[in-house]
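A single structure is presented below for examination.
Only one protein chain is missing from this complex, and each of the others stays in its spot.
So that you can tell them apart, the chains are marked A, B and C in the order they are listed, and the count of residues begins at 1 in each.
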Amino acid sequence: MKAWHDECAVMGVWNDSEAAQMAYLGLYAQQHRGQESAGIVALSENGHVAHKGMGLVGDVFSEESLNHLQGLASIGHVRYSTTGESFVTNIQPLTARLFNGPVAIAHNGNIVNSISLRRQLIRDGAIFQGTNDTECVLHLLAKNPSDNLMACMKEVLPQLVGAFSMVVLSHDRLIAARDPYGFRPLVLGERPTKDGGTAFVVASESCAFDLIGAQLIREIEPGEIICISDKGLESSRFAESPRLAKCVFEHVYFARPDSFVFGESVYQSRQRMGEVLSQESGVEADMVIPVPDSGVPASIGYSRKSGIPFELGIIRNHYIGRTFIQPSQSIRSFGVKIKLNPQAHLIKGKRVVVVDDSLVRGTTSQKIIRLVRAAGAKEVHFRLASPPTTGPCFYGVDTPKKSQLIASKMSTEDIRKFIDADTLAYLSIEGMLKAVKGSVDEYCAACFDGKYPTGLFGLDESES
Amino acid sequence: MKAWHDECAVMGVWNDSEAAQMAYLGLYAQQHRGQESAGIVALSENGHVAHKGMGLVGDVFSEESLNHLQGLASIGHVRYSTTGESFVTNIQPLTARLFNGPVAIAHNGNIVNSISLRRQLIRDGAIFQGTNDTECVLHLLAKNPSDNLMACMKEVLPQLVGAFSMVVLSHDRLIAARDPYGFRPLVLGERPTKDGGTAFVVASESCAFDLIGAQLIREIEPGEIICISDKGLESSRFAESPRLAKCVFEHVYFARPDSFVFGESVYQSRQRMGEVLSQESGVEADMVIPVPDSGVPASIGYSRKSGIPFELGIIRNHYIGRTFIQPSQSIRSFGVKIKLNPQAHLIKGKRVVVVDDSLVRGTTSQKIIRLVRAAGAKEVHFRLASPPTTGPCFYGVDTPKKSQLIASKMSTEDIRKFIDADTLAYLSIEGMLKAVKGSVDEYCAACFDGKYPTGLFGLDESES
Amino acid sequence: MKAWHDECAVMGVWNDSEAAQMAYLGLYAQQHRGQESAGIVALSENGHVAHKGMGLVGDVFSEESLNHLQGLASIGHVRYSTTGESFVTNIQPLTARLFNGPVAIAHNGNIVNSISLRRQLIRDGAIFQGTNDTECVLHLLAKNPSDNLMACMKEVLPQLVGAFSMVVLSHDRLIAARDPYGFRPLVLGERPTKDGGTAFVVASESCAFDLIGAQLIREIEPGEIICISDKGLESSRFAESPRLAKCVFEHVYFARPDSFVFGESVYQSRQRMGEVLSQESGVEADMVIPVPDSGVPASIGYSRKSGIPFELGIIRNHYIGRTFIQPSQSIRSFGVKIKLNPQAHLIKGKRVVVVDDSLVRGTTSQKIIRLVRAAGAKEVHFRLASPPTTGPCFYGVDTPKKSQLIASKMSTEDIRKFIDADTLAYLSIEGMLKAVKGSVDEYCAACFDGKYPTGLFGLDESES
Partner (left out) sequence: MKAWHDECAVMGVWNDSEAAQMAYLGLYAQQHRGQESAGIVALSENGHVAHKGMGLVGDVFSEESLNHLQGLASIGHVRYSTTGESFVTNIQPLTARLFNGPVAIAHNGNIVNSISLRRQLIRDGAIFQGTNDTECVLHLLAKNPSDNLMACMKEVLPQLVGAFSMVVLSHDRLIAARDPYGFRPLVLGERPTKDGGTAFVVASESCAFDLIGAQLIREIEPGEIICISDKGLESSRFAESPRLAKCVFEHVYFARPDSFVFGESVYQSRQRMGEVLSQESGVEADMVIPVPDSGVPASIGYSRKSGIPFELGIIRNHYIGRTFIQPSQSIRSFGVKIKLNPQAHLIKGKRVVVVDDSLVRGTTSQKIIRLVRAAGAKEVHFRLASPPTTGPCFYGVDTPKKSQLIASKMSTEDIRKFIDADTLAYLSIEGMLKAVKGSVDEYCAACFDGKYPTGLFGLDESES
């Protein structure tokens, strides 16, 4: 069950006569990373053309608007955030006509020093249109006197602290860069075009490549900047990496199961999380039931390792409209019930292991267990395929405040009582890292262990 | 993968101060049975109030429109059909002010003699507004001189031939009736109300009851008519059943897996179909992969019986907007690819069993297998959890014409070649009936065996 | 200032390859007769095609919808009434597929015995969709066994009592009929077509002909029915006229000034009303000021006959949006002020004659005089170019209830005090008839003299 939201996904396409179409499809495949807004900027013969809007990719773009986005290169973006008309100016890609030509920019992540950057820029006369951190980058570029965009970028990027996987489109090149910690994924691929050439593509997740028939070449490295132009692809570094800090939550929850993230299959990472969880916290039971859909891969792993049969004991209704209302106050656990329906005839009298990917506030889990018990389960063993989440994220994930994270203030036993499970167990941090085949030096697990890899520039951990 | 569409679902509520709200939720839970339009009629103190519209339940109704639907009783309907403004008049429930008061009516099914009924009614001066068969019933009631609606119904219903699971709301009663063959499901339930009383509810599928916390009492019997009023519930028969003809396709594909249909769990029927399929057509392989989501239960059954591991080898993208466009002609198998993404790293070099619920035209299966082969599968064994579909349905299912049903004109071996599977096997009719625990006398399997239980009144089997 | 509303206008076109386009323009020119809804039915090769909607003609129809309305014949309708989604079924033309083919029908007027007709039709099994009187005519036609539509019409029309100027389109002819009293206008014209032929056109007002370049042939006579088909135009009578009862209010207010109604120019009638008014109720003054726009022609007549200069002393703001709100409660006479602005520098210290077409409730006149006094007028002489309105209309005009007509309960002197004029004078009934060059036997002036030409079938004069 979803409670955390990743901020964004990006897409870039170079040398494809259907550049905007490919961006559209790439964003579509990455829709899970942002449902608030979508935008594409294409590089036409007459300069940048843009189409942006609030809503899902399929709703924002029409055949007409895509046809309008002519050109051989494009960048695109989907975004998650709070809604509201006043935030239309925040829809990325952002564009501006700088002294040396047009620039469009989009990124996934969060720049932790953006407030102080913004303050200084306003003092120098900059006029901001929106509230997002990307606009700082645009102003930093605008103020930079150099004629050479790559040189500009290399001066500007080191001023940014935090997480950014960025694509930039000028009048003659596509640039992609990833922060030195490598918080968010960013992958490079190529695709044969209709006319026999090769297009380069950049995306947040590799699943974007599958849809458009592109091949994954490699990850863009932390601290690397890539410049793609008619002269081909050039790679260089804009900063050394003090350490790596790849976001482990991409594997736990965010990324699509069919993506390769940080070089590993997300689906298999999740299965292994279930396997390790089973080894760490096994229990005697009659069936393993996933909380659909996010708990399914871990459940399969748990079932396989434990030998307890896997059953779709809770059926998910996929016809959830965006504007669904709660018409009656008399139905308990309504919000969960509208999506999830336990199958009483399967569960009745049984000892069940219910597996979910993570537990944030605890209220949803409480309702799920209540429904499972109402369906007649004899015992309910709740298993989480990740450790207790104790802190907010400052690197591009929209998490609840620390005070709303149940594990930040309750013991596991108290949480067990709160959600009314017979037993409750989390995956250990070590188990999680083992499942993603990574080490504590390479991954950011700050939401689990409180070790933030960068300074926070006054951002208040307890108030995020 | 969906290719057949059930026409409708109905809902009825009696003696609930949130009658329209319960109908709304009941329709919402049955949304899979009809996404074209939705409507609710409530019985307020001032007579019938209606709200209807094209689109999904969540889009048609707002808090405001539901609040407008005051009253202690209601009926509702969702419908699948072709779209178009001109069909607004077809949205059910239909309403009319007859001589003896207002009547609203909705049904699921198809009345096979409606064309000849309509012709005679127009000859007698009736003015039709739409094109659906329900309107015939309304005119037959309007022309009936009796003061007593139940008496009217008992005269009118025997004139109808075909499938109908019907709800009718007058100024003082809720009537529910099911055709003598029992083609479509229709269930009766009860629900404790906020003020301590008991509400009666009627629905096409039991999953509607789960959401609103109602208990399933029983199926309404073929040929039975139920009248619910302030005097309670009365049951009687309006016709004898020449034979039973419950639609086996409800178990194969239509119904939600968490419903009980004709007394059996749909989820378990489908698991058993997979088990029997495994026994009938076993093969050596490395993994069993469902075509999501409809092939999942049968795959679990197949895996369990065969011992071959179950894997989500094909990932479904659930963010399919209603208006998605195909922006590029250069992507092969686009329509399938946008929804389904095989996981190459899992499949590569493996012998896979791909399980789907049914095969209609063959083109989708062909594309799926093409994607699975492109992902590197060594062998692809395609298994269908139902028999070859050889004929159209005339009883409320929107099927392709006979000429478009690949099994009506090709042998299984030719189909195998067409879809390019290494092996292809269907479930046998006997196996299917065994899985639903039914006999050939109780079920209609006309789409598989061509044995239509009723006369067809000139409807052309090959041109449906 | 508008306070009464005519119900409708009709349009019919025969033998014009742009039949729907001509109906569109004809309705557009007659928009003043109905702003609630608009509709056109065209006779295409595949039968009737219709497009209807709530709103103004220019908003209801698009280039696309007009292109969809192919065919050589059409009828159209605009309507005034109260608004509301539930009344979509009332939008004319109404259409039905009768036993002998499709029929579309539209009329202007009001059938006073429609309630009793409707009651009997429902008793006989008819199902009504809306609440308007036109639907009765459709059901009467549906129940009529004859094969011949003209024969049907001649049997049905004599059953109708009241005002109706009607157009009917079948699969092979255009029929136009006017009630025996001739309450509402209905004119016949012809128009050379693009391909060298001649099209017949029918409209409520002749201004519709001007726009499309058609020539007025003549009025359709009271009691006359005209049938236009490929065989040409045939005229006959369906009933004798007990007396004529042409609506004098068409000349006073409703009709466009550039129309010829009942054979006279509306603009000149209104000028003559102003002239007679000046003769009947002259006064010494410095200027004559119209209440724009409806009082302008009478003001010109008044000025010309009296020799007192005509001035646009009140300026009308024509940018009145449909959704204008009153944002402040602190502005007196807001509703009038938003439309009308007196020019203080012209009026200050002057004796002014303010001329309006009629006075209904008195509240608007009161506000206008208040504004004129606030602008500094020394004396305000209010003149009405029609007699006191004392009764409601039952023949197609949406008038206030009798109790809201100020002249039904107050003397002229009391009204003068209420509106705070220095003097107040109405045109006499004789003066009005003289201005329209008519006699009391030819015209219905029931709203002024209470003499209703037909029985009222239980309609309550005081409660209209």
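Odds and ends about this structure:
As a working rule, a contact is a pair of C-beta atoms (placed from the backbone, for glycine too) under 8 Å apart; a residue touches a chain by one contact, two chains touch by 3 or more.
None of the values given here were measured: they were computed from a predicted structure.
Considering A:Arg97, A:Lys194 or A:Lys417, the position touching the chain not shown turns out to be A:Arg97 (whole complex). Here one chain is not drawn; of A:Phe128, A:Phe334 or A:Phe418, the residue touching it is A:Phe128. Of the candidate positions C:Val41, C:Ile122 or C:Cys207, contact with the unshown chain belongs to C:Cys207.
Looking at chain C, the residues touching the absent chain are 18, 20-22, 24-25, 28-29, 31-32, 35, 56-59, 61-63, 66, 193-194, 207, 210-213, 256-258, 260, 265, 267-268, 293, 296-297, 300, 304, 309-312, 315, 317-325, 327-328, 330-332, 337-338, 341, 343, 345-346.
Mapped onto chain A, the footprint of the missing chain covers residues 96-99, 122-129, 138-139, 142-143.
Simple rule for what comes next: only the chains that are shown with their structure count from here on.
Averaged C-alpha coordinates give centres for chain A and chain C that are 63 Å from one another. For chain B, residues touching at least two other chains: there are none.
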